[in-house]
Each structure stands twice: as C-alpha cells, then as structure tokens.
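Shown next, in structure tokens, is the structure this report addresses.
One protein chain is absent from this view; the other protein chains keep their places.
The block that comes next holds chain A.
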C-alpha cells in the first residue's frame, strides 16, 4: 500500500512540470455552465413542462368532430345561475377585511384587466436579435487587468470651510448649474440601452381660442395612431395673444405608449411614415434632454401620413389635424447612447451631433 501511493502521486504530478505553461492546461480543464446548457427551443421547454398539453395530445377524429360546446350547453335542462359562472368584481374597495375582495388585475374578471399582448412586434424582435448585441459590441471598453479608473471629483462639491457659516450646510451642486446629471455607467450585458416608452404630445392652442372641437379631433387623431387612450391637460402658462388663462383652458393631449403599442408605433413610424416625409432631413442631432430622451416633432400634414389616419382621412376636418411632439424615452443615461440606439433602429439624425 505504502509503496503504491507515492508512485501514484508522482505519476499524476510529474507530467505537469513538463507542460510548457500552466495556462494551457488550465483552459483544457475549465468547464463552463454554458457548455452543458441545452439548446434553447421554446417547444422543447414546453414539452418538458407538460406532456399532456392540449396542443400535443392526439385526439381521435370522431371525438374532435362531434364536440360542439354550444349544442352541449343547450341540451342541459336547467341552466346554471348567472352568478355561478359570471363573477363580477366589486365596484368599490371596501378594505382588506371585507369578504368580497377584487381579483388580481391579471384576472380577466378584474375591472383593471387589460388584454394583451396580441403579437410579437417586429421592431422588438429586431432589437432583440440584432441591435442589442451590436450596441454591446460597439460600446465595449477594454480595461486591462489591474486598471484603476482615475479618481473623479465628487458630484456634489463641499464647502471650503473658509467661513464658520459653512458648518452643516448641504453640499453644493456641480459648477455651471445646479442640475445633477445622470451617472453613465459602462454599458454591459445587463444595461444595454432600450426604448422604455414613447410619449405623443399635442398642444392645440386653437382649443382655447376657437372651440373644443380642435381638442376632440386632436385626441381622436393621437388615439388612432397610438392605440392608447389620451389624457388631456390644461394650460399652465398665461399667453395674452392666444387668450390663454392658466388652469382654465384645456389645450393639450398626451398618450403614453409602452410595450407592444410602443413597438407597433415605432415600426409604423420608421417604416411607413418617416420614409414618406418630403424634404425631411431627420431628427436634429442636438435634440435630447441629456439624459437619454430624444424628442422631435411632426407637422399636421406629416401626421396625416399615418395609415390609421389615411384610411379615413375624409372624416377628420383637414384644418384640425394636429401636429405632435414625439418623445422617445430610452434607458440610456446619455444622449449619445440614445442616439446610437435610435439610429440603429432606423431613425435618421442630421446636423451637428451633440453628445
């Protein structure tokens, strides 16, 4: 026993010393989790999930063809009372101790339920399959091993204690204005910029001067192109020439698009509307609020190019079709990254690109 043990250690240990480097062997021995990851097909996962799915089980032809839910329900002698199958959510919240509690908003019987999604938007698929990985490659910054970023000055400046009154004062904002810019972190796999939401906003000053018809038409037009119920807003400013009084006149409509609606709107904008604009140079390169949100405007005649308005253009009073401002909110922390994302999605920029 004792004679055998050393030879085993020697046999295992000796060849290692004659390998040119420890590194090559280390690579051979390394195992990654991704090596053993199964091929990611959704169908396979579904099969794992539930073998007796209604999508996969085979049913005999006769059973399938003879199944008629309507006829079956009619053969019942007594129908179920309505309350047994049609649950109505309580209209008012009577507190957590009341026996009649509203269902979760994801329940179709809830009053807050919103159906959807209805499709996988093309713009979203393009982002996921092509744009996101390209942005990740483009924004990669190599830091060699042992690299330490140079220390930055604190974002909020301290008082220099030259006066006794500086004691316990709150810190000062940055130089050149008191706006604290967003921190831009290096773009990694988990913070690739993406489009978060889109805001359509239309300010109709004639709604205050003329009649409310302007606002109705603007609301219908924005609703038609966005598939989202609009909110209305009263004026905050006082403009004597437009006979605007703050808090009295309702002058603006806004729609916030998210998720599927947002990607459908973006697809229509990029593929249908923007290519048809005449003499449109693109979005101005200096637009943006320096925290990754880009805004541009469409004129009334450009709004009319949306297919939803075009299909029954006659129904809109031609003078009353509004223009609108489109704000693309992205998760990018700087306008530079937002512009990179949007130009990859297909929105052109022109002029001096301000970072």
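Operating definition for what follows: a contact is a pair of C-beta atoms (placed from the backbone, for glycine too) under 8 Å apart; a residue touches a chain by one contact, two chains touch by 3 or more; residues count from 1.
Convention: contacts and distances are computed from a predicted model.
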item: Hidden subunit of the complex - UniProt protein name among "Large ribosomal subunit protein mL46", "GPI-anchor transamidase component GPAA1", "Geranylgeranyl transferase type-2 subunit alpha" or "Trafficking protein particle complex subunit 2-like protein"; value: "Large ribosomal subunit protein mL46"
item: Which of A:116, A:149, A:176 or A:247 contacts the chain that the document leaves out; value: A:116
item: Listed residues A:78, A:106 or A:129, member touching the removed chain; value: A:129
item: Hidden partner chain, residues of chain A it touches; value: 1-3, 5-7, 9-10, 13-14, 16-17, 20-27, 29, 34-35, 39-40, 42-43, 46, 53, 55, 59, 64, 67, 69-70, 73, 85, 108, 113, 115-120, 122, 125-126, 128-130, 133-134, 137-140, 142, 145-146, 220, 311-312, 314-315
